[in-house]
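Can you keep this structure in mind? I'll have questions shortly.
What you see is the complex with one protein chain gone and the rest in place.
Right after this comes chain A.
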Amino acid sequence: MVTKAIGVTVNGKGHELALPPKTPLLNVLRNDLELNGPKFGCGLGECGACTVLIDGVAARACTIPLAGVEGRHVTTLEGLGSEGAPDIVQRAFIEAQGAQCGYCLNGMIMMVKALLLRRPDAGVEEIKRELRYNLCRCGTHLEILESALLAATRLRQHG
């Protein structure tokens, strides 16, 4: 196997990773870059717990190899904001208590972030459609929806 360094920008920082091109992006983010936001849920793209942004678009990191993001910008939950300075979407989820166990929370926030980047005026039906394939087992859907709507409202108010 020929391994050449693969260049990728994660949360604004450039990395050269000498790993096999088929290494799952999720493993690279979690194990090599120690970014714990994205979670392993199914490995099949079915649940969305691993969602990150690739060049601003939501992506299932468990099904994408490192080679797929060569030369691209990857954003993880950590890249949006921190506990001290959360991003507008993170803040909305904290305020509206959009989590129970929180394992799916990464995916919910990243999907909402990607949607609002694209469509800041998204309404409730559009949010439901966008989150349809992100699974939550705790049944926190009502709070998650409320969080997403709060984020959208804030975004409209404050840009």
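Odds and ends about this structure:
The working rule: a residue touches a chain if its C-beta (ideal position, glycine included) is under 8 Å from a C-beta of that chain, and two chains touch if they have at least 3 such contacts; residues count from 1.
As a convention for this text, contacts and distances are computed from a predicted model.
Hidden from the displayed complex is a chain whose UniProt protein name, among "AAA+ ATPase domain-containing protein", "Nicotinate dehydrogenase subunit B", "ABC transporter ATP-binding protein" or "L-serine dehydratase", is "Nicotinate dehydrogenase subunit B". Across the interface with the omitted chain, chain A contributes residues 1-2, 20-24, 27, 30-31, 34-37, 39-49, 54-55, 57-60, 62-65, 67-70, 76-78, 80-83, 86, 90, 93-95, 97-106, 109, 111, 114-115, 118, 127-143, 145.
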